[in-house]
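Partial view: only certain chains, each at its native spot in the assembly.
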Amino acid sequence: MLLGLVRGTVVASKRSDELEGARYLLVEVCTTGGEGTGSFIIVLDVLGAGEGEMVLVSQGSSARQTAVSKNRAVDAITVGIVDRVYESDGVAYRK
Amino acid sequence: MLLGLVRGTVVASKRSDELEGARYLLVEVCTTGGEGTGSFIIVLDVLGAGEGEMVLVSQGSSARQTAVSKNRAVDAITVGIVDRVYESDGVAYRK
Amino acid sequence: MLLGLVRGTVVASKRSDELEGARYLLVEVCTTGGEGTGSFIIVLDVLGAGEGEMVLVSQGSSARQTAVSKNRAVDAITVGIVDRVYESDGVAYRK
Amino acid sequence: MLLGLVRGTVVASKRSDELEGARYLLVEVCTTGGEGTGSFIIVLDVLGAGEGEMVLVSQGSSARQTAVSKNRAVDAITVGIVDRVYESDGVAYRK
């Protein structure tokens, strides 16, 4: 999984995922301390993540292993909203 | 998923996908604001995306989760035609 | 999918794919105009692609969605032999 | 698979993996000799790996091939705790 920050949303009315009310997040990949890297990925939100929150993103077929995303044409979902990241020298990130 | 701009099409008469009338798009990966990055990917179109439009692309086995692409040897499809990209400081892209 | 040029073949008599007469191509990833990038990938040929031809390559589990490659331990196949690549300003590649 | 060093943990109370007591490791990709590369990946621990240990990480759908991770939305697990890495000129890493 990778860590990212919710930076916005993507709206697409014409879609092939057959998902009603799908919310696609614009996620910026980030460091363990929560700094953006400038690299973005679009992620289906299944947790209600809010802007600025750090999320744990699961990709590939693993993104289809939730009730919402099952059999849907999505390759990335939010698998967690991060509370804290611990490194050996202490807390690297706190929500 | 990734964001890209439709830049053209790829025609291949000899294929192993057993898809009739398949339309392969030449998609340039783009920024959240719609600027091309110079990196290209070939994507099966299942939405009728037109040249210049920004599309949401799903890859891997997730690309086979539509009626058209099911069990086909394609690893990327259009999962959405993007209308707007919102970032915290406003609209980054508008169709 | 990605675009590549057939540059040669790879011969491996001891294999775990249980495929008889498999032909592995040495494919150089190329630009939309057909220029090699110096990056190579080995691809199972299911179309009879010849040296110098531009091929469309499908990767991952999607590479197993043909009669020949089904259930085989291959992660890349030729899904098309490219005839033409069209960009907005004309034909970028012609076979 | 890739080699990495356990550098910490990630805590996310709101999750979509439906796993109780899941332990997510912060893993730094490392060289064969055990030096960190500065690149991180978040990995579900199924082996009880401790901080500083070198782990073998399996990604993608293969990460779901254990009793714990089966059908779960995780795309990376610990498939081994590394004892030794042997290179032609001797032992490159010893636990």
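Per-chain numbering from 1; labels A, B, C and D assigned in written order.
In this section, a residue touches a chain if its C-beta (ideal position, glycine included) is under 8 Å from a C-beta of that chain, and two chains touch if they have at least 3 such contacts.
All figures in this text were calculated on a predicted structure; none of them were measured in a lab.
Asker: Quick one: 4 copies here, how many in the whole complex?
Answerer: The whole assembly in this structure file has 5 copies of the sequence.
Assume only the chains that are shown with their structure count from here on.
Asker: Measuring from the mean C-alpha position of chain A to the mean C-alpha position of chain C, what distance in angstrom results?
Answerer: 33
Asker: Rounded to the nearest whole Å, what is the centre-to-centre distance of chain B and chain C, using the mean of the C-alpha atoms as each centre?
Answerer: Centres of chain B and chain C (C-alpha means) sit 20 Å apart.
Asker: List, in ascending order, every residue of chain B touching at least 2 other chains.
Answerer: In chain B, 60-61, 63 touch at least two other chains.
Asker: Which of line, ring, star, complete and other names the graph you get from chains that touch?
Answerer: Shape = line; chains linked end to end, path left open.
Asker: Which positions of chain A touch chain B when the two form their complex?
Answerer: 7-17, 24, 26, 40-44, 51-52, 60-61, 63-64, 71-76
Asker: Note which residues of chain C are touching chain B in the complex, please.
Answerer: 1-3, 31-32, 46-47, 56, 58-63, 65-66, 69, 77-88, 92
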